[in-house]
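What follows is a short report on a single structure.
Part of the complex only, each chain left as placed.
A and B are the chain letters, set down in written order, and residue numbers restart from 1 in every chain.
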Amino acid sequence: MCSLVCGCITDFFTYETTKSVVVKSWSVGIINRIVQLLIIAYFVGWVFIHEKAYQVTDTGIESSVMTKVKGFGYHHGHVMDVADYVFPQQGAGVFCIMTKLIVTENQFQGKCAESAQMFNCSTDADCNNHFGAIRSNGVITGVCLKPSNDSNGQCEIEGWCPAENDSVLIEPMLDVNNFTIFIKNSIRFPLFDITRGNFPSTMKAEEIARCTYHPETNPFCPIFRVGDVLNYTGQSVASLAEKGGEIGINIEWKCNLDLDIEYCIPKYSFTRLDAPFAKNTITKGYNFRFAKYYKTENGTDFRTLHKAYAIRFDVMVTGNAGKFNTIPTLINLVAAFTSVGLGTVLCDVILLNFLKGADQYKAKKFEEVSEAQIEASIAQSPGSQQSFKPGIKSSYDSGAISLTASDQPV
Amino acid sequence: MCSLVCGCITDFFTYETTKSVVVKSWSVGIINRIVQLLIIAYFVGWVFIHEKAYQVTDTGIESSVMTKVKGFGYHHGHVMDVADYVFPQQGAGVFCIMTKLIVTENQFQGKCAESAQMFNCSTDADCNNHFGAIRSNGVITGVCLKPSNDSNGQCEIEGWCPAENDSVLIEPMLDVNNFTIFIKNSIRFPLFDITRGNFPSTMKAEEIARCTYHPETNPFCPIFRVGDVLNYTGQSVASLAEKGGEIGINIEWKCNLDLDIEYCIPKYSFTRLDAPFAKNTITKGYNFRFAKYYKTENGTDFRTLHKAYAIRFDVMVTGNAGKFNTIPTLINLVAAFTSVGLGTVLCDVILLNFLKGADQYKAKKFEEVSEAQIEASIAQSPGSQQSFKPGIKSSYDSGAISLTASDQPV
């Protein structure tokens, strides 16, 4: 009984390793080592050092952005401050700085003539064609309002009157150039529970109050001059203030947490976001309408409509953090080890086909067994069927015996 | 001296390849090739062609969304335009179109009766129970205001008076159906520095001004009719305008940058975002309150409170871009090659257990060495200990010699 169990245990605790053929040939040996060297160099240099394949990466960055604009501009004879020109006012990550306002004062609900040229008319029929128009300033009633019977007129609209005339020429507020944007960005990598702010906590209040961001001389200052930001995108206030535009302020966090946390710092870049639409005149620029509502003494609502051309700033935070982790390391190490082994595929091709004595090498590498041989072997020694133990050695022995026996001329 | 160094160098530039047993058996040979074929087909078809495992993927899409709504609606006897019904006004990616307004005009700070039915009372004690209530329209003072001593009354509140009564029936603004939303979306894949807009730059201004999005006939038009968007989500204005709702407009960018950049185009889809809450009456719909503030002649503040039911649109941009890269390609190729090799595991099981002549195959494949043999070998030829060179060949030779020597009946 023990012998069976013991046998099984003995069989289990064996060690199986591949039998190898060692080819002592300079040509294939050198090729082999060069191929292995190239593979190792690739893995060490590119996969591990450059691509940091030994790290696990957290791309789910959590970010919070607070902004504050400062500066004064003259527009419509008024001095405008931050409460006047920034939308929305609560310092969000996406905000607009108004550069030009078309103001239509004292609009009351009623009926009046449309202002846009595309709605001029000579008869009511002309206006009926515009029923349901959405590019007008109100609902088209179908009536053509004419100063006199002979002249041309404008279609009548129902809505807030008088209608806005947005074709007036207004000087944009170029003072925007000197406005400053303060950006406070705190991020967190949830996987590693790392929290960082976009300026060092060692930076003093006075330093922050006085500095201005510059990519080389002041890369950690969180205060950005609007004119500078536009310059970095290759734009100027003059070109943007007239029609408005969209500017992206990208804060990129690429953190290698295997190094000291102090190296986990933001990198700013600036792009013009509406660049893909630059060729389309209709979609160029950025504007929106808003109204301020008032009441007359007797309680009638009226409003002042503003069409605001603005520069919109999108503070976009991207980033990832990497840290050593066993799983990617192991998977890539296994890939590396296995790849080194793949070098033999190439060398085998050379060895077994192009080298002098290829057939001899083939003969050494491959040991052939055909069904015929196996059948012959079974027929010859039926007793060996029930024992696995004797193994190849005994079969070789018997082979040697039979050969010597039959070949001997004794 | 040289001989030692030369020997080491010679030893280093050797090539080691596994010794293989080639089994010339139709059954196991066919199984082997079929298994290999399946594995290769899986990797080529699924992993490489379908899943594009040879690409590196950028999922950190940067996106900027600008929206503009157009259209007119009648509500409370007024014609409402975009400045009246869109919140926030600056054309953000998340915006609301108001569909129903409950207006409470001329609220002044003071004390007055609560309007909601849950705050009716017969004594002050009833109102004391409501101390600290947050569902009232103001701070509960604990007083029960009654028209006469006999009748029931309403608890008194302190705050903006008169209290809002939001149980009035108001016809929603169904004109929303014909409003149009213009969406301008520019994206960037930072890893590849690719910038794209959601409509082709070759699209002319007039085309954009006139078109309406349709998934089949006009998939690149950036102008969406609200009624259509609601239809795509299986909703109608009639069902949403009363209580409000949340609609997601998803712009999906799936870009294969190995192809021409012109194939990197957006795909729109539309969902009702508050669908998971459809069963809960309290949480159904979408509404919010805002106020317009006025001053009387003598400087007293008063306001008009608006409870706005609205359809909120969330323009959500998702996407990823893939491009050929050596690292994933290599890792997956290694995985593929190694997997092909794993086919032998299955074939070995068949060969060594289920095939006729399994033991013979075992004998061919496995060469057994036991500790006893090694010890015997050491004892027999102690001289062979210091030389590695003779290797297996010499040990075999000696084995052959001893066998022939002892077995020969000479």
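Quick note on the criterion: contacts are C-beta pairs under 8 Å (C-beta built on N, C-alpha and C of every residue); 3 or more make two chains touch, one makes a residue touch a chain.
Owing to the predicted nature of the structure, the values given are computational and were not obtained by experimental measurement.
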Exercise. Of the identical chains, 2 are shown; go ahead and state how many the full complex includes.
Key: 3
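Definition applied: only the chains that are shown with their structure count from here on.
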Quiz item: Using the average of all C-alpha atoms in each chain as its centre, how far is it in Å between chain A and chain B?
Solution: 14
Quiz prompt | Residues on chain A engaged by chain B in the complex (per definition of touch) | solution = 16, 18-26, 28-33, 46-47, 51, 53, 59, 87-88, 94, 96, 109, 132, 134-135, 137-139, 158-160, 246, 248, 250, 252, 271, 273-283, 286, 288-291, 293-295, 297, 299, 303, 305, 308, 310, 312, 314, 316, 318, 320, 331-332, 335, 338-339, 342, 344-345, 347-348, 351, 364-371, 373-375, 377-378, 384-385, 387-397, 400-401, 404-405, 408, 410
Practice problem: Write out the stretch or stretches of chain B touching chain A in their complex. | Solution: 10, 12-26, 59-60, 62, 64, 66, 68, 70-72, 74, 78-79, 81-84, 88-92, 105-106, 178-180, 184, 186, 188, 190, 195-197, 199, 201, 203-205, 208-209, 292, 294, 297, 326-327, 330-331, 334-335, 337-338, 356-357, 359-368, 391, 396, 399-400, 403-404, 407-410
